[in-house]
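Here's the structure, in C-alpha cells; my notes come after.
Missing here is one protein chain; the remaining ones are kept as they sit in the complex.
Should a chain be cited, it is by its letter among A, B and C, assigned in written order, with residues numbered from 1 in that chain.
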Amino acid sequence: MPVSPLVEITFALSALVILLASLAVVLIKNPVRATLMLILSFLPTSLIYILLQASFVGILQILVYAGAIMMLFTFVIMMINPSPNEGDAPAGGSESAFTGLRGGLVGFLIIGLAGTMVIPMIYHAAASLPVQAVTKPHFGELSSIAALLFEDPANNPLTVSFELISFLILVGIIAALNFSRRKGGQTVDEDSISTRPTEALPIVKRQSGIEAMERK
Amino acid sequence: MIPHVFNLQNCLALSLLLVLIGSFGVFRRHSLIMILLSVEVMLNGVNLSLVAFNYFRWGTSETSHYLYMLSIGVAAVEAAVGLSMIIVLFKNFNDITRERISRLGERSA
Amino acid sequence: MNPYVLSQAPLILGFVFLLVLASVRPAGKESLSNIITILSLVSGAIAIWLILPEGAQFFGGAIRVTSVGKVLAYLCLGLTAVALLLSEDYLDKVRIHGVDWRMVVLALALGMVNLCLANDIATLFIAYELVSIPSYVLAGFAHKDPRSNEAGMKYLLLGVFSSVLFLLGLSFLYGATGEIHLLAIHDKLALAVGAGSTGDLMLAKVGLGLIVGAIFFKVAVAPFHSWLPDVYQGTNLASLAIISSPVKVAVFGMLGMLLWGAFEPLSDLWKPILLAGAAMSALMGNLQAIVQTNLKRLVAYSAVVNAGFILLGILVNSVPIVLFYLGSYGIMTLGSWAAFMAMGTKSSDVDELSDVAGLGRTQRWVALAMTLILFSYAGIPLTAGFAAKFGVVLEALKPEAFLPRGTLPVVYFSVAMGLVSFFFYFQIIRAMWLQSPPLDAGERRGAGVAWPYAFVLVLSVVVILSLGMFLRLPGM
Partner (left out) sequence: MNPTWLLLIPLLPGLSAALLALFGSRLPYNAIGAIASASVAGSLGLVLAFCGAGVFGAGQPIDFEAGPWIATQAFQAGLHLHLDSLSLCMCLLVSFFGFLITVYSVGYMRHDKEQGRFFASLNLFVASMLTLVLADNLVLIFLGWEGVGLCSYLLIGHYWEQEDVPLAAFRAFFVNRIGDVLFLLGVFTLFSLFGTVSLSELALHGPGLAGIHTGQAALGALLLLGGAFAKSAQAPLHVWLADAMAGPTPVSALIHAATMVTAGVYLLARLDWLYAVSPEARLIICLCGLVTLILGALMALAQTDIKKILAYSTLSNLALMFLALAAGSAGAGLMHLFGHACFKALLFLAAGSVIVAAHHEQDVRKLTGVLKKLPVTNAAFLVGCIGGAGLIPYLAAGFFSKEAVLESLSEAEFSGFGIAFSGRVVFWIVTAVELLSVVYLFRLYGYLRSDTAAGAAVAGAAGPDAHGSKAHDSHADHGHGGPIKEKSPAILAVLGILILVAFAFGIVSASHGFGGHGDVWRLITGGAAEPEGVKPDAHTFIMLGINIVLAIACFAAFSSSKRRAGVQGIVKNFRLGSFGPLSRKFYFDDVYALAIIAPLKGAAYLSRLVLENIFTGVLTMGGWLGRGFSLGLRRFQTGKAHQYAVAVLMAVFLLVFWLGGK
C-alpha cells in the first residue's frame, strides 16, 4: 500500500509522543501533571486515528475522552487536592521500602518478560498478515458511521448494545448519587434523587473538608 | 528514503506497549486515582489496536469504530464509578493511597 | 413490536417505576420497591419464556435465542428474585438506600439476560460490562462501611483491569476474523484452522488467551481468584447474594457459550486451559481454605472449588449438567447467605467461625438448614451438590467421551481434593453442633428469624434435597 512520507513521519512522531507521554503518566509524581500528560498523549492518538481514516473516532477521542473523561479526573484530583508529592507515597510506613521495591521489581520483571516475549510474537504474526486496502467509500466519515449506527434500527445489529450502554450510564449516575448520600438510610429526603441532585458533589466536598479538619 | 513504519504490526506494537505501560502504572502507582489513570492508558492502547485492525485488515465496514465508541462509554462509566468510590474512600479515610484498601486479606496467624 | 424488545420491557419498566418511585416518594416504604423489583424480574422471566421463540435472531443477529440461553436467563432472573427477597430487612440493617440498590440490581439483571442471549462481540461486551460495573457498585454500596469501600474499590480496580484485557482480546478476535457476529467468527476460525493460516490463528489465539483469562478472573478460577475472598469479606450480604450467585451463573454460561460457540474450532487449545484451571482451582481453593476461620472467605474459597467443577462440565460440553450445576450452586449459595443473615444479630453479621459456635442449640432450625447446605457444598449424597458434582464427573468419564489427555487425573484430583474441602466445611458443622454456645447467645435466640430468611432457607433446602434425590437430565 503506497503511503506518503508525510503519513509515515506523522505516525512515527505521534507514536513517539504517545509513548513518552504515557510513560510520563505512570512515572510523574504530581497527579495533575500526570493527568495532563495523559491528555497530551490523547492528542497524537487522535492524529493516528485520522491517519487510520477514522476521523470521527479521532474527534471523539478529543471531545469525549480528553474533553470529558479527563476533565472528570482533573476535577476529582483538584477536589481531593493531594499535595503534589505526597499523593503517591506509601502512607504510614505500612509497606516498607523493601517490599515496595520488591513489588515494583516483580511488576517490572513481568512486564519486561511480556514485552520481550509476547510483543515480538504478535509483531511477527501481524507482519505476515495480508494487508487489505480500505474498500468502503466514505470510510470513517460521519455520514458513513451514522448510516452504520442508525440505518434500519429494527434490524441493525448495533442497536441493542447502543441502547444497553444507556443503562450502564444510568448505573454510573445512581452509583455516584448513592455514594454522595450523607446517610446510608433512606430516611433522609433532602438529598435523594428528586429534590436536589446537583448538590451531590458540593456536599461531598464540604464534608471531606470538615472531616479532614476533624482528623487533624 | 523514509522507512515504511505506518503498518499493522507497528500499530499493534504501539498499542501493546501502551497496555504494558499502563499495567506497569497499575502495579507501581500508590494513589488510587493514578491507578485508574493507568488503566485509561491501557484502554487507549486497546482502542488503538481496534481501529488499526479495522483500517489495515477489514476496511469494508467501520465496525471497530463503533466498538471504540462503546469502549469510551464504558471507560466513562468506569471512571465515574471509580472516582466516586475514591471520593467516598477519601471521606472515610482522608487518604486515597492503595494502602487504604489492603485491610481485607489474610492476617498471618 | 419486536418480540425481543417486548421481552425486555418488564425489566426496563421496573427500572422506570423505581426511578419514579424514588422521585415521588423518596422516603417511601422499602417493601414497595422490593415488590416492584421482584415482579419485574419474574415477569421478565415469564416474558422471555412466552415471547422469545427458540432459534430466533433479532436485530440482525445481535441477539440469538437459544434454549441454553433461555434457561440461563431464567436461572439468573430467578436467583436474583430470590436474592431480592433476602434484601428487604437486611438493607435496613446495614443502612443501604434500597431503591438505589434495586435499580442497580435491575440494570444488572438486564445485563445478565443480554449476556445470555448476546450473539455478537459488541452486545457481549456491553452486557459483560453491564454485569460487571453494577457488581462493583453493589460491592461498595454500603459506603459508610470502610470494609465495603475497600471491597468495592478493590473489585473495581481489578475488574476494570481485567475488562481492559477482555476488550483487548475481543479486539484481537476481531482483528483475526473481521467479524463481530459470533457464528461468523466461528466459521472464519474454522476456515483459518482448515487452511492453516498462521497469522490469523496467532491473533485468534492471543485473543482467546486474553478473553479466557479475563473471564476466569470474573468467575474466580484459580490462579485468577485472589480478589474473591477479599471482596466477599467486605461486601454486605445482600449485595453478595447477587454477586456470588446469579452473576456467576451468567458469566459461566457466557464462558461456555463463547467457547463452544465462537471458539469451538480452537477447542484443542482451550481444553487444556480449562483442565489446568480446574486442577488449579481444586488445589488452591481447597488448600487455602484449610486454615480459614472467616466464614465469608470460606464460602469464597468454596466458590473457587466449585468453579473448577463447572469448568470440567464446560470442558465436556454437557450442557444439561452444567446448567444443573449452575442452578444448584446458585441456590446453595443463596441459602448459605440466608443462613448467615438469619444467624446475625441485630447489630452485626456473623463473621468468624466462633460466631456460629453452639448455634445448633440456640437457633436449631437455621443450624439444621445450614448443615444441609454445607453437606451440599461438601458433596454428601442426596443433596444437589453431590448430584451436580457426580454428574459432571460421570459426564467427563463416560467411556465414549473424547477428551484431552490428562482429563482423568484432573477429575480424580478434583474429587480427591474434595476430602480437604470436607475438612473445612465440617469445621463449621462442628462449631455449630459440637461446641457450647457463647455466653451472649441469648441475644440471638430472642431475635427470631425474619420470614424472608426462613422462606429462602426452606426454599433452598427443598431445592437441594429434591434436586439431590431426583436428578433427571434429559439430553438437550
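General observations
We take it that a residue touches a chain if its C-beta (ideal position, glycine included) is under 8 Å from a C-beta of that chain, and two chains touch if they have at least 3 such contacts.
Owing to the predicted nature of the structure, the values given are computational and were not obtained by experimental measurement.
Judged over the whole assembly, touch between the missing chain and the shown ones holds for A, B, C. Within the full complex, the residue among B:L18, B:I35, B:L50 or B:V74 touching the omitted chain is B:I35.
Per the touch definition above, the residue from C:P3, C:G60 or C:P223 contacting the chain not shown is C:P223. Among C:A118, C:V131 or C:I273, only C:I273 touches the chain left out of the display.
Against the chain not shown here, chain A presents residues 103, 106-107, 110, 113-114, 117-118, 121-122, 125.
Against the chain not shown here, chain B presents residues 23, 26-27, 35, 98, 101-106, 108-109. By the touch definition given at the top, chain C reaches the unshown chain through residues 153-154, 157-158, 161-162, 165, 202, 205-206, 208-210, 212-214, 216-217, 223-224, 226-227, 229-230, 269, 273, 284, 287-292, 318, 320-321, 380-382, 387, 390-391, 393-395, 397-401, 408, 411-412, 415-416, 418-420, 422-423, 426, 430, 433-434, 436, 469-475.
Rule of thumb we're sticking to: only the chains that are shown with their structure count from here on.
Chain A and chain C, compared by their mean Cα positions, are separated by 29 Å. Shown for chain A are the residues in touch with two or more other chains, namely 118, 122, 126, 129, 158, 161, 165, 168, 171-172, 175, 179.
Multi-chain contact residues of chain B, defined as those touching 2 or more other chains: 22-23, 36, 54, 57-58, 60, 63, 66, 70, 74, 77, 81, 85-86, 88, 100, 102. If you check the complex, the residues on chain A that touch chain B are 3, 5, 7-9, 11-12, 15, 18-19, 22-23, 25-26, 31, 34-35, 38, 41-42, 45, 48-49, 51-54, 56-57, 60-61, 64-65, 68-69, 72-73, 76-77, 79-80, 82, 87-92, 94-95, 103-104, 106-108, 111, 114-115, 118-119, 122-124, 126-127, 129, 131-136, 139-140, 144-145, 148-149, 158, 161, 165, 168-169, 171-173, 175-176, 179-180, 204, 207-208, 211-212, 215.
Residues of chain B touching chain C in their complex: 19, 22-23, 26, 32, 35-36, 39, 42-43, 45-46, 49-50, 53-54, 57-58, 60, 63-64, 66-67, 70-71, 74, 77-78, 81-82, 85-86, 88-89, 92-93, 100-106, 109.
Remark: chain C residues 121-122, 125-126, 129, 133, 136-137, 140, 143-144, 146-147, 149-154, 156-157, 160-161, 163-164, 167-168, 170-172, 174-175, 178, 180, 229-231, 233-234, 291 touch chain B in the complex.
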